[in-house]
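Below: one structure, written as structure tokens.
With one protein chain withheld, the remaining protein chains of the complex are depicted in position.
Up next, chain A:
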Amino acid sequence: MGRTLAEKVWGDHVVRRAEGEPDLLFIDLHLLHEVTSPQAFDGLRKAGRRVRRTDLTLATEDHNTPTLDIDKPIADPVSRVQLETLRKNCADFGVRLHSLGDDDQGVVHVVGPQLGLTQPGTTVVCGDSHTSTHGAFGALAFGIGTSQVEHVLATQTLPLAPFRTMAVTVNGELPADVTAKDLILSIIAKIGTGGGQGYVIEYRGEAIEKLSMEARMTICNMSIEAGARAGMIAPDATTYAYLEGREHAPRGADWDAAVAYWDTLRTDEDAAFDHEVVIQADTLAPFVTWGTNPGQGAPLSARIPNPAEFADESARLAAEKALEYMGLTAGQPLREVAVDTVFVGSCTNGRIEDLRSAAELLAGRHVAEGLRMLVVPGSVRVALQAVAEGLDTVFTEAGAEWRHAGCSMCLGMNPDQLSPGERAASTSNRNFEGRQGKGGRTHLVSPQVAAATAVLGRLASPADLPPARSTSPSSRTTAGV
């Protein structure tokens, strides 16, 4: 009987297996940020413990960091204390930290891959549910709580209950206007926010194989929104090409040995998944959410659903509550929903390809009157690349705000928040009540839909846009880069 990709990676990390006990797994990479680590370091101090493997640990500041005036002291004293606490903890325990102002600072799930630290066949954890992002490389990567953060700091291992395996196979080719974000939102709507509970999902099939690494990260990132423990994609030539030459990627003989190992990380043909879902890529379309959980979504061409038509009673009640919170009416076309704010960024869609695709649509166009658009690169490296390509100018000339890297409005822990009743089209990952600010209303969208929405002031796809005026050299697009 063959093994799945997830089972192979798991098997290669078992430190100890004993009857009636969870397997003890070795953790190859532990990522830290300021929000979920202070109580863990406190625990270490109280118990007189050290960080076992500082060489497998990396910290960055992202959740609380401001995206304006980063050279000034952080205005919010509570945020400042949390960041200072991380700095002290990293200094005391010898952990490498990328602080605000550092060129390698950024959202933890953007930083790990861009440094080449996220590699196929590794186990990656972080006190953050979107750690599933790293599964795009064929890593077994998952979010953990603060008690587990402390456990990994102290032991570099975790006792873990077994998981079930699910295959999500996406056959055929995605239509030209359908992005990885549309695909993952469609998958979540299909299997539900609890459909992945207890599973590690492996995304496979022709449409997945054709995705870039960054698009694969978008897919795996939102596995948690389907309730899954993790999401994974088998490593292939695309993965190797992304990794080769990165700062922490193996070199020379180590590279050859690594690739030989990575080549074994594919689900065996005779392996069985506990559950399988098949999706036809050519049936998909730009997809947005209308509700208050990521499973409440629909194609952009659809109308707001009527809760009365939901067969399941709890789904009906949830839809009623969601529409009330969102200030939407059943039957209203999604394309008629007017938006106040557009946010492009986050660990889901804050990478260079995301910024390029939004900039391409904004070049020669302008954001709608009265609409606020924030563009927040996922990391400083992404920002530097965008500036090198002139994307920052495209954004600012279009009337968008070009900000410093961080989590920003994805969860509104810094000053970038929605006001009560304010409606956003957001490339982030969660449309929960109040997620982006108290009373704020969130529609999850792709970067392309975000850009088109910013121009038209209502939920829109690129196909809805009138032709752009020709652009000046300073605001050239980077299509084809």
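Criterion: a residue touches a chain if its C-beta (ideal position, glycine included) is under 8 Å from a C-beta of that chain, and two chains touch if they have at least 3 such contacts; residues count from 1.
FYI, contacts and distances are computed from a predicted model.
Q: Tell me the UniProt name of the left-out chain, picking from "Acyl-CoA dehydrogenase family protein", "Extracellular solute-binding protein", "3-isopropylmalate dehydratase small subunit" or "Peptidoglycan glycosyltransferase".
A: "3-isopropylmalate dehydratase small subunit"
Q: Write down which of A:V110, A:M166, A:C220 or A:A258 is the residue touching the left-out chain.
A: The one listed residue touching the chain not shown is A:A258.
Q: Specify the residue from the set A:D128, A:D340 or A:E422 that touches the hidden chain.
A: The one listed residue touching the chain not shown is A:D128.
Q: In the whole complex, not just what's shown, which of A:M1, A:A47, A:A176 or A:A311 touches the removed chain?
A: Candidates A:M1, A:A47, A:A176 or A:A311; residue touching the omitted chain: A:A47.
Q: Considering the whole complex, which of A:T193, A:S212 or A:N306 touches the chain not shown?
A: Of the candidates A:T193, A:S212 or A:N306, A:T193 is in touch with the missing chain.
Q: Against the chain that's been left off, what residues of chain A make contact? List them.
A: Within chain A, the residues that touch the unshown chain are 15-16, 20-22, 24, 26, 28-29, 35-36, 38-39, 42, 47, 49, 54-58, 63-64, 76, 78-79, 81-82, 85, 96, 116-119, 122, 127-129, 142-148, 150-151, 154-157, 159, 161, 193-194, 197-198, 224-225, 227, 229, 248-250, 254-255, 257-258, 261, 293, 314, 317-318, 321, 411-413, 430, 432-435, 438-439.
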